[in-house]
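One protein chain omitted, others in place.
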Amino acid sequence: MLTLTQQETEAILLSLRVAIVATAASLPFGILVAMVLARGQFFGRSLLNALVLSPLVLPPVVTGYVLLLLLGRHGPLGSWLAEYLGLVFAFRWTGAAVACAVMGFPLMVRAIQLSIEVVDRKLEQAAATLGAGALWVFLTVTLPLMAPGIIAGAILCFARAMGEFGATITFVSNIPGETQTLPTLIYTFTQVPGGDTAALRLTFISIAVSLGAILASEAFVASVARKVRAE
Amino acid sequence: MIFFLSPTRRGFFCSLVAAVAASFLPMPSGGNAAEQGPTVFAAASLKDALDQINATWQKGGGSPATISYAASSALAKQIEQGAPADIFISADEDWMNYLAERKLIKPDTRFDLLGNSLVLIAPKNSELTAKIGPGFPLAALIGDGHLAMANTDSVPAGKYGKAALMKLGVWDAVKDKVAQADNVRAALVLVARGEAPLGIVYATDARAEPNVKVLDTFPEDTHPPIIYPAAELAGASSPEAPALLAYLKSASARATFEAQGFKVLSQP
Partner (left out) sequence: MTIEVSAETRLGSFKLDAHFVSDGRLTAIFGRSGAGKTTLINIIAGLLHPERGRVAVDGSLLLDTEKDVDIPTSRRRIGYVFQESRLFPHLSVRHNLLYGQWFTPRARRYAAFEEVVELLDLGDLLGRGPPQLSGGEKQRVSIGRALLASPRLLLMDEPLSHLDDARKQEVMPYLERLRDQASVPSIYVSHSVAEVARLATSVVLIADGRVAASGPASSMIAKIKRQALTE
(Lines give C-alpha, C1' and ligand atoms only; values in the text may rest on other atoms or scores of the structure.)
Protein backbone atom coordinates (compact mmCIF):
# COMPACT_ATOMS: atom_id res chain seq x y z
CA MET A 1 0.00 0.00 0.00
CA LEU A 2 2.77 2.43 0.89
CA THR A 3 5.29 2.04 -1.90
CA LEU A 4 5.01 4.47 -4.78
CA THR A 5 5.29 3.60 -8.44
CA GLN A 6 7.50 5.63 -10.70
CA GLN A 7 4.47 7.29 -12.23
CA GLU A 8 3.27 8.38 -8.79
CA THR A 9 6.66 9.72 -7.73
CA GLU A 10 6.88 11.59 -11.00
CA ALA A 11 3.47 13.18 -10.42
CA ILE A 12 4.36 14.24 -6.87
CA LEU A 13 7.66 15.80 -7.91
CA LEU A 14 5.98 17.50 -10.84
CA SER A 15 3.29 18.93 -8.55
CA LEU A 16 5.94 20.25 -6.17
CA ARG A 17 7.91 21.81 -8.98
CA VAL A 18 4.82 23.37 -10.57
CA ALA A 19 3.56 24.72 -7.26
CA ILE A 20 6.93 26.18 -6.27
CA VAL A 21 7.48 27.82 -9.64
CA ALA A 22 3.92 29.14 -9.75
CA THR A 23 4.28 30.67 -6.28
CA ALA A 24 7.77 32.09 -6.76
CA ALA A 25 6.95 33.61 -10.14
CA SER A 26 3.71 35.19 -8.93
CA LEU A 27 5.17 36.66 -5.78
CA PRO A 28 6.65 39.86 -7.27
CA PHE A 29 3.44 40.50 -9.21
CA GLY A 30 1.38 39.67 -6.16
CA ILE A 31 3.23 42.22 -4.06
CA LEU A 32 2.97 44.83 -6.79
CA VAL A 33 -0.74 44.32 -7.38
CA ALA A 34 -1.43 44.20 -3.64
CA MET A 35 0.37 47.53 -3.18
CA VAL A 36 -1.57 49.08 -6.05
CA LEU A 37 -4.89 47.84 -4.70
CA ALA A 38 -4.12 48.76 -1.08
CA ARG A 39 -2.67 52.20 -1.66
CA GLY A 40 -3.73 53.25 -5.13
CA GLN A 41 -6.61 55.53 -5.94
CA PHE A 42 -7.29 55.62 -9.60
CA PHE A 43 -9.98 55.15 -12.14
CA GLY A 44 -10.49 51.47 -12.78
CA ARG A 45 -9.38 50.29 -9.36
CA SER A 46 -12.58 48.29 -8.81
CA LEU A 47 -12.17 46.72 -12.21
CA LEU A 48 -8.64 45.64 -11.39
CA ASN A 49 -9.84 44.26 -8.07
CA ALA A 50 -12.58 42.27 -9.80
CA LEU A 51 -10.17 40.95 -12.40
CA VAL A 52 -7.72 39.79 -9.76
CA LEU A 53 -10.47 38.05 -7.78
CA SER A 54 -12.17 36.45 -10.77
CA PRO A 55 -10.35 33.08 -10.69
CA LEU A 56 -11.80 32.62 -7.22
CA VAL A 57 -15.36 32.75 -8.42
CA LEU A 58 -15.20 31.51 -11.98
CA PRO A 59 -15.43 27.79 -12.59
CA PRO A 60 -11.83 26.56 -12.85
CA VAL A 61 -12.65 25.00 -16.20
CA VAL A 62 -13.57 28.44 -17.51
CA THR A 63 -10.27 29.87 -16.33
CA GLY A 64 -8.44 26.96 -17.96
CA TYR A 65 -10.33 27.46 -21.17
CA VAL A 66 -9.54 31.17 -21.27
CA LEU A 67 -5.87 30.33 -20.74
CA LEU A 68 -6.08 27.86 -23.62
CA LEU A 69 -7.63 30.47 -25.89
CA LEU A 70 -4.99 33.05 -25.03
CA LEU A 71 -1.86 31.04 -24.48
CA GLY A 72 -2.47 27.98 -26.65
CA ARG A 73 -0.29 27.54 -29.71
CA HIS A 74 -2.87 29.21 -31.87
CA GLY A 75 -3.82 31.82 -29.32
CA PRO A 76 -2.89 35.48 -29.78
CA LEU A 77 -0.43 35.54 -26.89
CA GLY A 78 0.68 31.94 -27.18
CA SER A 79 1.69 32.11 -30.82
CA TRP A 80 3.57 35.39 -30.25
CA LEU A 81 5.43 33.99 -27.24
CA ALA A 82 6.32 30.79 -29.07
CA GLU A 83 7.58 32.62 -32.13
CA TYR A 84 9.57 35.43 -30.52
CA LEU A 85 10.59 34.10 -27.13
CA GLY A 86 10.46 30.38 -27.67
CA LEU A 87 8.11 30.08 -24.72
CA VAL A 88 5.49 27.37 -25.02
CA PHE A 89 2.91 26.88 -22.32
CA ALA A 90 0.27 24.63 -23.85
CA PHE A 91 0.69 21.01 -22.78
CA ARG A 92 3.89 21.83 -20.90
CA TRP A 93 4.65 21.90 -17.21
CA THR A 94 5.17 25.64 -17.61
CA GLY A 95 1.52 25.88 -18.65
CA ALA A 96 0.52 23.92 -15.56
CA ALA A 97 2.52 26.45 -13.54
CA VAL A 98 0.67 29.32 -15.24
CA ALA A 99 -2.70 27.70 -14.50
CA CYS A 100 -1.75 27.22 -10.85
CA ALA A 101 -0.37 30.74 -10.60
CA VAL A 102 -3.58 32.22 -11.98
CA MET A 103 -5.74 30.19 -9.63
CA GLY A 104 -3.61 30.97 -6.59
CA PHE A 105 -3.04 34.65 -7.39
CA PRO A 106 -6.22 36.04 -5.76
CA LEU A 107 -5.48 34.23 -2.51
CA MET A 108 -1.97 35.59 -2.51
CA VAL A 109 -2.99 39.15 -3.29
CA ARG A 110 -5.70 39.18 -0.65
CA ALA A 111 -3.34 38.03 2.08
CA ILE A 112 -0.65 40.52 1.12
CA GLN A 113 -3.16 43.33 0.71
CA LEU A 114 -4.45 42.78 4.24
CA SER A 115 -0.96 42.97 5.66
CA ILE A 116 -0.21 46.19 3.75
CA GLU A 117 -3.31 47.79 5.17
CA VAL A 118 -2.00 47.09 8.64
CA VAL A 119 1.42 48.63 8.05
CA ASP A 120 1.69 51.83 10.04
CA ARG A 121 2.24 54.61 7.53
CA LYS A 122 3.64 56.75 10.30
CA LEU A 123 6.67 54.49 10.31
CA GLU A 124 7.07 55.19 6.62
CA GLN A 125 6.89 58.89 7.36
CA ALA A 126 9.55 58.50 10.01
CA ALA A 127 11.78 56.71 7.52
CA ALA A 128 11.33 59.56 5.07
CA THR A 129 12.43 62.10 7.64
CA LEU A 130 15.57 60.04 8.13
CA GLY A 131 16.48 60.46 4.49
CA ALA A 132 15.03 57.34 2.85
CA GLY A 133 13.50 57.90 -0.58
CA ALA A 134 10.23 56.19 -1.54
CA LEU A 135 11.82 53.01 -2.89
CA TRP A 136 14.10 52.61 0.13
CA VAL A 137 11.20 53.17 2.50
CA PHE A 138 9.38 50.38 0.72
CA LEU A 139 12.32 47.99 0.81
CA THR A 140 13.50 48.66 4.36
CA VAL A 141 10.30 49.41 6.21
CA THR A 142 7.11 48.47 4.34
CA LEU A 143 8.28 45.17 2.92
CA PRO A 144 9.66 43.71 6.18
CA LEU A 145 6.47 44.72 7.98
CA MET A 146 4.42 43.04 5.26
CA ALA A 147 6.43 39.86 5.69
CA PRO A 148 3.80 37.85 7.60
CA GLY A 149 1.24 38.61 4.89
CA ILE A 150 3.65 37.77 2.11
CA ILE A 151 4.50 34.46 3.70
CA ALA A 152 0.85 33.65 4.33
CA GLY A 153 -0.01 34.60 0.76
CA ALA A 154 2.78 32.46 -0.65
CA ILE A 155 1.70 29.46 1.40
CA LEU A 156 -1.91 29.81 0.34
CA CYS A 157 -0.86 30.05 -3.28
CA PHE A 158 1.41 27.02 -2.93
CA ALA A 159 -1.28 24.92 -1.28
CA ARG A 160 -3.83 25.98 -3.90
CA ALA A 161 -1.36 25.11 -6.64
CA MET A 162 -0.75 21.65 -5.17
CA GLY A 163 -4.47 21.00 -5.37
CA GLU A 164 -5.22 22.70 -8.67
CA PHE A 165 -7.08 20.50 -11.13
CA GLY A 166 -9.84 22.04 -13.27
CA ALA A 167 -7.88 24.78 -14.96
CA THR A 168 -4.80 22.60 -15.28
CA ILE A 169 -6.48 19.68 -17.00
CA THR A 170 -8.37 22.00 -19.34
CA PHE A 171 -5.28 23.98 -20.33
CA VAL A 172 -2.49 21.42 -20.36
CA SER A 173 -4.36 18.11 -20.13
CA ASN A 174 -2.81 14.98 -18.68
CA ILE A 175 0.55 13.99 -20.09
CA PRO A 176 2.58 11.77 -17.76
CA GLY A 177 5.88 13.35 -16.79
CA GLU A 178 4.96 16.70 -18.24
CA THR A 179 1.55 17.81 -17.01
CA GLN A 180 0.30 14.87 -14.97
CA THR A 181 0.23 16.49 -11.56
CA LEU A 182 -0.84 14.82 -8.34
CA PRO A 183 -4.52 15.79 -8.56
CA THR A 184 -4.64 14.81 -12.23
CA LEU A 185 -3.15 11.42 -11.47
CA ILE A 186 -5.61 10.85 -8.63
CA TYR A 187 -8.40 11.71 -11.04
CA THR A 188 -7.00 9.28 -13.60
CA PHE A 189 -6.91 6.52 -11.00
CA THR A 190 -10.51 7.12 -10.02
CA GLN A 191 -11.46 6.45 -13.61
CA VAL A 192 -9.45 3.28 -14.00
CA PRO A 193 -10.67 -0.08 -12.74
CA GLY A 194 -8.53 -1.20 -9.80
CA GLY A 195 -7.10 2.25 -9.28
CA ASP A 196 -8.64 2.78 -5.87
CA THR A 197 -5.62 1.77 -3.80
CA ALA A 198 -3.34 4.08 -5.68
CA ALA A 199 -5.90 6.88 -5.59
CA LEU A 200 -6.21 6.56 -1.82
CA ARG A 201 -2.46 6.45 -1.34
CA LEU A 202 -1.99 9.60 -3.36
CA THR A 203 -4.89 11.27 -1.59
CA PHE A 204 -3.21 10.77 1.75
CA ILE A 205 0.04 12.16 0.37
CA SER A 206 -1.80 15.15 -1.07
CA ILE A 207 -3.43 15.92 2.26
CA ALA A 208 -0.17 15.42 4.14
CA VAL A 209 1.77 17.77 1.87
CA SER A 210 -0.81 20.53 1.94
CA LEU A 211 -1.48 20.32 5.67
CA GLY A 212 2.24 20.06 6.37
CA ALA A 213 2.98 23.13 4.28
CA ILE A 214 0.30 25.15 6.01
CA LEU A 215 1.23 24.07 9.54
CA ALA A 216 4.94 24.60 9.08
CA SER A 217 4.44 28.03 7.68
CA GLU A 218 1.77 29.18 10.10
CA ALA A 219 4.40 28.57 12.75
CA PHE A 220 6.94 30.54 10.75
CA VAL A 221 4.50 33.38 10.14
CA ALA A 222 3.57 33.55 13.81
CA SER A 223 7.17 33.88 14.89
CA VAL A 224 7.92 36.52 12.25
CA ALA A 225 4.75 38.39 13.20
CA ARG A 226 5.83 38.47 16.80
CA LYS A 227 9.07 40.13 15.78
CA VAL A 228 7.55 42.81 13.61
CA ARG A 229 4.55 43.66 15.70
CA ALA A 230 4.72 47.36 16.64
CA GLU A 231 4.84 48.36 20.24
CA MET B 1 16.85 42.07 8.96
CA ILE B 2 17.67 38.53 8.06
CA PHE B 3 20.01 38.55 11.03
CA PHE B 4 16.90 38.60 13.11
CA LEU B 5 16.31 34.96 12.25
CA SER B 6 17.79 32.34 14.52
CA PRO B 7 20.23 29.86 12.95
CA THR B 8 17.59 27.17 12.54
CA ARG B 9 15.26 29.55 10.80
CA ARG B 10 18.06 30.87 8.68
CA GLY B 11 18.75 27.28 7.61
CA PHE B 12 15.07 26.77 6.77
CA PHE B 13 15.03 29.98 4.76
CA CYS B 14 18.18 29.04 2.84
CA SER B 15 16.96 25.56 1.96
CA LEU B 16 13.71 27.13 0.83
CA VAL B 17 15.58 29.46 -1.50
CA ALA B 18 17.57 26.51 -2.82
CA ALA B 19 14.39 24.51 -3.52
CA VAL B 20 12.86 27.44 -5.35
CA ALA B 21 15.97 27.98 -7.46
CA ALA B 22 16.13 24.28 -8.32
CA SER B 23 12.52 24.27 -9.49
CA PHE B 24 13.27 26.80 -12.19
CA LEU B 25 16.03 24.70 -13.70
CA PRO B 26 15.28 22.62 -16.78
CA MET B 27 13.80 19.20 -16.10
CA PRO B 28 16.28 16.65 -14.70
CA SER B 29 17.97 14.28 -17.12
CA GLY B 30 15.39 11.60 -16.33
CA GLY B 31 13.20 13.57 -18.64
CA ASN B 32 15.59 13.27 -21.54
CA ALA B 33 14.75 9.67 -22.21
CA ALA B 34 11.10 10.60 -22.13
CA GLU B 35 11.76 13.43 -24.55
CA GLN B 36 13.39 11.02 -26.95
CA GLY B 37 10.73 8.40 -26.53
CA PRO B 38 7.57 8.80 -28.58
CA THR B 39 4.44 10.36 -27.11
CA VAL B 40 1.31 8.35 -27.84
CA PHE B 41 -2.21 9.64 -27.48
CA ALA B 42 -4.43 6.55 -27.26
CA ALA B 43 -8.09 5.78 -26.65
CA ALA B 44 -8.79 4.91 -23.03
CA SER B 45 -9.85 1.36 -23.84
CA LEU B 46 -6.32 0.55 -24.99
CA LYS B 47 -4.72 1.12 -21.60
CA ASP B 48 -3.95 -2.41 -20.48
CA ALA B 49 -2.82 -3.60 -23.89
CA LEU B 50 -0.62 -0.61 -24.69
CA ASP B 51 1.01 -0.50 -21.27
CA GLN B 52 2.13 -4.09 -21.82
CA ILE B 53 3.32 -3.34 -25.33
CA ASN B 54 5.22 -0.32 -24.02
CA ALA B 55 7.05 -2.65 -21.60
CA THR B 56 8.06 -5.15 -24.28
CA TRP B 57 8.98 -2.27 -26.61
CA GLN B 58 11.41 -0.98 -23.98
CA LYS B 59 12.83 -4.44 -23.41
CA GLY B 60 13.56 -4.55 -27.11
CA GLY B 61 15.62 -1.37 -26.77
CA GLY B 62 13.06 1.31 -27.51
CA SER B 63 12.96 4.52 -25.49
CA PRO B 64 10.06 4.53 -23.04
CA ALA B 65 6.90 5.81 -24.67
CA THR B 66 4.80 8.38 -22.82
CA ILE B 67 1.19 7.40 -23.27
CA SER B 68 -1.73 9.68 -22.50
CA TYR B 69 -5.06 7.83 -22.28
CA ALA B 70 -8.34 9.63 -22.62
CA ALA B 71 -11.44 9.64 -24.78
CA SER B 72 -10.49 9.83 -28.47
CA SER B 73 -12.56 13.00 -28.73
CA ALA B 74 -10.61 14.76 -25.98
CA LEU B 75 -7.29 13.64 -27.45
CA ALA B 76 -8.17 14.78 -30.95
CA LYS B 77 -9.08 18.22 -29.65
CA GLN B 78 -5.85 18.45 -27.72
CA ILE B 79 -3.87 17.52 -30.82
CA GLU B 80 -5.72 20.22 -32.69
CA GLN B 81 -4.68 22.67 -29.98
CA GLY B 82 -1.06 21.74 -30.52
CA ALA B 83 -0.47 18.98 -28.00
CA PRO B 84 2.96 17.47 -28.59
CA ALA B 85 2.01 13.93 -29.58
CA ASP B 86 3.74 11.68 -32.10
CA ILE B 87 1.21 8.90 -32.56
CA PHE B 88 -2.58 8.89 -32.30
CA ILE B 89 -4.71 5.77 -31.89
CA SER B 90 -8.41 6.56 -32.04
CA ALA B 91 -11.38 4.34 -31.16
CA ASP B 92 -13.29 5.39 -34.25
CA GLU B 93 -12.71 6.64 -37.75
CA ASP B 94 -14.54 9.92 -37.14
CA TRP B 95 -11.88 11.39 -34.90
CA MET B 96 -9.02 10.27 -37.08
CA ASN B 97 -10.83 11.82 -40.05
CA TYR B 98 -11.26 14.99 -38.01
CA LEU B 99 -7.51 15.31 -37.73
CA ALA B 100 -6.91 14.20 -41.31
CA GLU B 101 -9.16 16.97 -42.59
CA ARG B 102 -7.10 19.47 -40.66
CA LYS B 103 -3.89 18.06 -42.11
CA LEU B 104 -2.66 17.06 -38.69
CA ILE B 105 -1.69 13.47 -39.53
CA LYS B 106 0.76 11.96 -41.97
CA PRO B 107 -1.84 10.31 -44.22
CA ASP B 108 0.40 7.60 -45.62
CA THR B 109 1.15 6.30 -42.12
CA ARG B 110 -2.53 5.70 -41.31
CA PHE B 111 -3.81 2.15 -41.01
CA ASP B 112 -6.56 0.24 -39.24
CA LEU B 113 -5.05 -1.35 -36.16
CA LEU B 114 -7.80 -3.07 -34.21
CA GLY B 115 -11.45 -4.01 -34.06
CA ASN B 116 -13.67 -4.48 -31.03
CA SER B 117 -17.20 -5.34 -30.07
CA LEU B 118 -19.74 -3.70 -27.79
CA VAL B 119 -21.19 -5.41 -24.75
CA LEU B 120 -23.82 -4.79 -22.08
CA ILE B 121 -22.33 -5.28 -18.62
CA ALA B 122 -23.50 -5.44 -15.02
CA PRO B 123 -21.69 -5.63 -11.66
CA LYS B 124 -20.43 -9.14 -11.11
CA ASN B 125 -22.97 -9.91 -8.39
CA SER B 126 -25.91 -8.64 -10.38
CA GLU B 127 -28.87 -10.92 -10.83
CA LEU B 128 -29.97 -9.31 -14.05
CA THR B 129 -30.07 -11.19 -17.32
CA ALA B 130 -30.60 -9.73 -20.77
CA LYS B 131 -30.96 -10.83 -24.33
CA ILE B 132 -30.21 -7.98 -26.75
CA GLY B 133 -32.67 -7.74 -29.59
CA PRO B 134 -34.98 -5.16 -31.13
CA GLY B 135 -37.15 -3.57 -28.43
CA PHE B 136 -35.62 -5.52 -25.56
CA PRO B 137 -36.72 -4.28 -22.09
CA LEU B 138 -33.61 -2.26 -21.29
CA ALA B 139 -35.46 0.52 -19.45
CA ALA B 140 -37.04 -1.99 -17.12
CA LEU B 141 -33.70 -3.63 -16.46
CA ILE B 142 -32.15 -0.26 -15.56
CA GLY B 143 -35.01 0.45 -13.18
CA ASP B 144 -34.27 3.44 -10.91
CA GLY B 145 -30.56 3.40 -11.62
CA HIS B 146 -28.50 4.63 -14.55
CA LEU B 147 -27.01 3.18 -17.68
CA ALA B 148 -23.30 4.00 -17.61
CA MET B 149 -21.95 4.99 -20.99
CA ALA B 150 -19.17 7.16 -22.31
CA ASN B 151 -20.36 10.58 -23.52
CA THR B 152 -22.79 9.69 -26.28
CA ASP B 153 -22.13 12.76 -28.43
CA SER B 154 -18.39 12.66 -28.72
CA VAL B 155 -16.68 9.61 -27.29
CA PRO B 156 -16.56 6.67 -29.72
CA ALA B 157 -17.80 4.07 -27.23
CA GLY B 158 -20.75 6.32 -26.40
CA LYS B 159 -21.50 7.02 -30.04
CA TYR B 160 -21.43 3.33 -30.96
CA GLY B 161 -23.64 2.56 -27.97
CA LYS B 162 -26.19 5.21 -28.82
CA ALA B 163 -26.25 4.08 -32.44
CA ALA B 164 -26.90 0.51 -31.37
CA LEU B 165 -29.67 1.48 -28.97
CA MET B 166 -31.31 3.62 -31.63
CA LYS B 167 -31.13 0.80 -34.17
CA LEU B 168 -32.77 -1.50 -31.62
CA GLY B 169 -35.50 1.04 -30.94
CA VAL B 170 -34.84 1.40 -27.21
CA TRP B 171 -32.89 4.70 -27.12
CA ASP B 172 -35.87 6.96 -26.43
CA ALA B 173 -36.94 4.87 -23.47
CA VAL B 174 -33.53 4.98 -21.80
CA LYS B 175 -31.92 8.23 -22.93
CA ASP B 176 -32.85 10.06 -19.73
CA LYS B 177 -31.30 7.36 -17.61
CA VAL B 178 -27.87 7.48 -19.16
CA ALA B 179 -24.99 8.45 -16.84
CA GLN B 180 -22.40 9.90 -19.20
CA ALA B 181 -18.75 9.42 -18.30
CA ASP B 182 -15.67 11.16 -19.73
CA ASN B 183 -14.43 8.00 -21.37
CA VAL B 184 -15.28 4.32 -21.65
CA ARG B 185 -13.04 3.27 -18.76
CA ALA B 186 -14.81 5.70 -16.46
CA ALA B 187 -18.12 4.13 -17.46
CA LEU B 188 -16.61 0.75 -16.70
CA VAL B 189 -15.62 1.90 -13.23
CA LEU B 190 -19.14 3.07 -12.49
CA VAL B 191 -20.46 -0.43 -13.12
CA ALA B 192 -17.53 -2.15 -11.40
CA ARG B 193 -18.22 -0.15 -8.26
CA GLY B 194 -21.91 -0.96 -8.40
CA GLU B 195 -22.84 2.68 -8.87
CA ALA B 196 -24.73 1.78 -12.02
CA PRO B 197 -26.67 -1.43 -12.53
CA LEU B 198 -25.83 -1.59 -16.23
CA GLY B 199 -23.30 -0.17 -18.64
CA ILE B 200 -22.20 -0.30 -22.27
CA VAL B 201 -18.48 -0.75 -22.88
CA TYR B 202 -16.14 -2.60 -25.21
CA ALA B 203 -15.78 -6.34 -24.87
CA THR B 204 -12.08 -5.79 -24.13
CA ASP B 205 -12.90 -3.50 -21.20
CA ALA B 206 -15.26 -6.06 -19.70
CA ARG B 207 -12.57 -8.69 -19.98
CA ALA B 208 -10.05 -6.51 -18.18
CA GLU B 209 -12.28 -5.87 -15.19
CA PRO B 210 -13.05 -8.80 -12.88
CA ASN B 211 -15.79 -6.93 -11.05
CA VAL B 212 -18.17 -6.84 -14.02
CA LYS B 213 -19.80 -9.52 -16.09
CA VAL B 214 -21.05 -9.44 -19.64
CA LEU B 215 -24.79 -9.91 -20.00
CA ASP B 216 -24.79 -9.95 -23.78
CA THR B 217 -22.97 -8.65 -26.86
CA PHE B 218 -24.46 -6.12 -29.29
CA PRO B 219 -24.84 -7.62 -32.76
CA GLU B 220 -22.40 -6.10 -35.24
CA ASP B 221 -25.12 -4.83 -37.53
CA THR B 222 -26.57 -2.54 -34.83
CA HIS B 223 -23.65 -0.12 -34.95
CA PRO B 224 -20.96 1.11 -37.32
CA PRO B 225 -17.96 -1.21 -37.38
CA ILE B 226 -15.70 -0.51 -34.43
CA ILE B 227 -12.34 0.26 -35.92
CA TYR B 228 -9.26 1.69 -34.20
CA PRO B 229 -7.13 3.57 -36.73
CA ALA B 230 -3.57 4.54 -35.88
CA ALA B 231 -1.37 7.16 -37.50
CA GLU B 232 1.75 9.24 -37.04
CA LEU B 233 0.98 12.90 -36.49
CA ALA B 234 2.14 15.68 -38.76
CA GLY B 235 3.90 17.41 -35.86
CA ALA B 236 5.69 14.26 -34.65
CA SER B 237 9.13 15.00 -33.24
CA SER B 238 10.38 11.74 -31.78
CA PRO B 239 12.77 9.86 -34.05
CA GLU B 240 11.40 6.57 -32.75
CA ALA B 241 7.77 7.26 -33.65
CA PRO B 242 7.74 5.38 -36.97
CA ALA B 243 9.45 2.41 -35.32
CA LEU B 244 6.89 2.26 -32.53
CA LEU B 245 4.04 2.55 -35.00
CA ALA B 246 5.48 -0.37 -36.94
CA TYR B 247 5.97 -2.28 -33.68
CA LEU B 248 2.23 -2.12 -33.08
CA LYS B 249 1.85 -4.43 -36.08
CA SER B 250 4.49 -6.86 -34.86
CA ALA B 251 3.75 -10.39 -33.84
CA SER B 252 4.30 -9.78 -30.14
CA ALA B 253 2.03 -6.72 -30.19
CA ARG B 254 -0.64 -8.70 -32.04
CA ALA B 255 -0.45 -11.38 -29.41
CA THR B 256 -0.92 -8.85 -26.62
CA PHE B 257 -3.90 -7.27 -28.33
CA GLU B 258 -5.53 -10.61 -29.00
CA ALA B 259 -4.99 -11.71 -25.41
CA GLN B 260 -6.97 -8.66 -24.30
CA GLY B 261 -9.80 -9.56 -26.63
CA PHE B 262 -9.17 -7.16 -29.50
CA LYS B 263 -9.60 -8.21 -33.12
CA VAL B 264 -6.36 -7.38 -34.91
CA LEU B 265 -7.00 -5.76 -38.29
CA SER B 266 -3.51 -4.74 -39.27
CA GLN B 267 -1.35 -6.71 -41.66
CA PRO B 268 2.21 -7.12 -40.36
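For reference, chains read A and B in written order, and residue numbers begin at 1 within each chain.
Note that in this section a residue touches a chain if its C-beta (ideal position, glycine included) is under 8 Å from a C-beta of that chain, and two chains touch if they have at least 3 such contacts.
Everything numeric in this text was worked out from a predicted model, so none of it was measured.
A.B. asks: Considering the whole complex, which of A:32, A:51, A:126 or A:208 touches the chain not shown?
C.D. replies: A:126
A.B. asks: Considering the whole complex, which of A:29, A:80 or A:136 touches the chain not shown?
C.D. replies: Residue touching the absent chain, from the options given: A:136.
A.B. asks: In the complete assembly, which of A:52, A:71 or A:145 touches the absent chain?
C.D. replies: Residue touching the chain left out of view: A:145.
A.B. asks: Which chain A residues would touch the chain omitted from the figure, given the whole complex?
C.D. replies: Per the touch rule, chain A residues meeting the hidden chain are 120, 122-123, 125-134, 136-137, 140-141, 144-145, 147, 227-231.
As a working rule, only the chains that are shown with their structure count from here on.
A.B. asks: Using Cα averages as centroids, what's the distance between chain A and chain B in whole Å?
C.D. replies: That pair's centroid distance is 32 Å.
A.B. asks: Which stretch or stretches of chain A touch chain B in the complex?
C.D. replies: Of all residues in chain A, those touching chain B are 16-17, 20-21, 24, 68, 72-74, 90-91, 93, 144, 173-178, 188, 190-195, 220, 223, 227.
A.B. asks: If we count contacts the way the header does, which residues on chain B are in touch with chain A in the complex?
C.D. replies: 1, 4, 9, 12, 19-20, 23-24, 27, 31, 34, 39, 44, 47, 66-70, 74, 78, 81-84, 181-183, 185-186, 188-189, 192, 208-209, 211
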